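Taking it in order: structure first as structure tokens, then the write-up.
Not every chain of the complex is shown here; the ones you see sit where they belong.
Chain nomenclature is as follows: A and B, assigned in order of appearance, with residue numbering initiated at 1 for each chain independently.
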Amino acid sequence: MNSFGRIFRINIFGESHGPEVGVTIDGCPPGILLSGEDFETDLMRRKSGAKGTTPRKESDIPMLINGVYQGRTTGAPLTILFENSDARSDDYSGFTDIPRPGHADFTATKKYSGFNDPRGGGHFSGRITIGLVAAGVIAKKIIAPVEVKAGLTEVGGEKEIEHAVRSAIDDKDSIGGIIECKVEQMPVGFGEPFFDSLESLISHMIFSIPAIRGIEFGAGFGSAGMRGSEHNDSFISADGRTETNNAGGINGGISNGNPLVFRVAVKPASSISKKQRTMNMATGEMVVLEIEGRHDACIALRVPVIVEAATAIVLADLLFLTSNQSRKNRNL
Amino acid sequence: MNSFGRIFRINIFGESHGPEVGVTIDGCPPGILLSGEDFETDLMRRKSGAKGTTPRKESDIPMLINGVYQGRTTGAPLTILFENSDARSDDYSGFTDIPRPGHADFTATKKYSGFNDPRGGGHFSGRITIGLVAAGVIAKKIIAPVEVKAGLTEVGGEKEIEHAVRSAIDDKDSIGGIIECKVEQMPVGFGEPFFDSLESLISHMIFSIPAIRGIEFGAGFGSAGMRGSEHNDSFISADGRTETNNAGGINGGISNGNPLVFRVAVKPASSISKKQRTMNMATGEMVVLEIEGRHDACIALRVPVIVEAATAIVLADLLFLTSNQSRKNRNL
């Protein structure tokens, strides 16, 4: 399904080379001030054009076709469309027979019996994440003053990000990276034991973003090498503040009021200009593939704002579920 | 919510020191041969008693109270109960005021306004994972010949597992570990782009298991330091086999027929016999806590079978969703 959320639910749709891509938000509360300008900063952060990212040019102007009236959300479904103006379909074609390594060409062809739109990856394109970012803008308004911030901490194993990216570009190659996300002003009580643990919901959403290969909370993989006496976070204030934050702000699946902290690993983009070997599925012969066109040398550069959006969307949904929980308790 | 799955849905319930814990499976197909013996091996693997795990003794005999008739599943909801015979409530109490570091005492008290059952962690107890393991036994039957295998690869940063555990026990401390899970005979086509990506569903489920701090697929966090030319997996056969498996068997959120591979980080158990500092929330004073009772020195020893169960449950649900998908295609 292309939807996420129980109360604040987003639905994304569109293809890389269709006329429009977009998102419908269901369960958005009424009365939120909203204009096109609200989206500018985050859309710009996600946008193509920066060094190391694809030179595809899109105006990325949000069209709010329903759910907003007189500048405020109405409580009805809210749909935002974005035009695909710079789609060059001739750049991509024929990957049904000769699947690109690392891409969804092979799996999409199999799963959809060859009926999937192959142009620019179709519905599998990173272009679709624009809907996530747009929904994230609204989610951030809802959860304020809770604040989500994500940033690149390293690229290709180096902390010198610009240098690493330039080096990959020079080699006609691509490069991965690590993003750290931190949420300040987290309330206590978001998440549940087991299936709706805060880690479960956030990881579910984060792995919706193409190119993510791993996620870890707090001390993460490092915790596997720690002793309990070292890993346990001592409580040092009555509101739940802890001396260390190895738990990443979560105990028993529930936020404990400390900053929520997690890191994600972004793989290097699959599209590279370098020659690669793959198989021609129609003939069964190995072939050498050289992919023309526009490529991101480092997609990780564009992912932090998507991680922020994804996180804010999860937290907005939890805000409503949890307000509700508190309300339930109060009713008695 | 304490349920997971769209077609094959499990519901877990119970508390550490209540009379019984259990699971109800909804959407289980009819006709599966099922007896109490089928559960023995996996329940034994999860069971307490091994060196480095808590000496709590439970008989762990599954009571199939509905959904089975004449030795086969009926297609109706299937409930399995387990008695809690060895619950010693005096071991645990008073953690509402003095929350144990690393435990859910603080968050549960806040979230449920102090009405949660605190005995042995109540519904937050690892005891509840017995329902997951039981459901996993059935899920494994359903997905056969797809085979899920998980095992510990290191403990406390060492590959010498037994030695590391003994050392932690001697220090009255606990220790974490890394588990690798591999699924052989994976069909092509499980999972979807974005929100229902195979990584999303598996990570959602895996983080339902208490004590998990991270998950990575294929090359995982290592991919962040790789070049695309190095990370991309070349297709070498018409059924989708790839030369390397840095993608962990997934492209575009969908299984590509190669082994599904992921690793999870398990934190050291929060309960240790060593003295720890925490706050008395009632008085606002820092106190030194010494937790008596039975503790797991290395819970990671018991987690592989739970990871297998969790994975099999996700795959069983996807099997039905995907059979369906194929069926949809065939209908046209």
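The working rule: a residue touches a chain if its C-beta (ideal position, glycine included) is under 8 Å from a C-beta of that chain, and two chains touch if they have at least 3 such contacts.
Since the model is a prediction, treat every value here as computed from it, not as a measurement.
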(request) Please state how many copies of the single repeated sequence make up the complete complex in this structure file, given that 2 appear here. (result) 4
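Note that only the chains that are shown with their structure count from here on.
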(message) How many angstrom lie between the centres of chain A and chain B, each centre taken as the mean Cα position?
(response) 25
(message) With touch defined as at the start, can you tell me which chain B residues reach chain A in the complex?
(response) 1-4, 12, 99, 101-108, 110-113, 123-124, 128, 154-157, 168, 171, 173-178, 188-189, 192-197, 199-201, 203-205, 207-208, 210, 212-238, 240, 242-243, 246-248, 251-256, 265-272, 274, 276-279, 281, 284, 286, 300, 325, 329
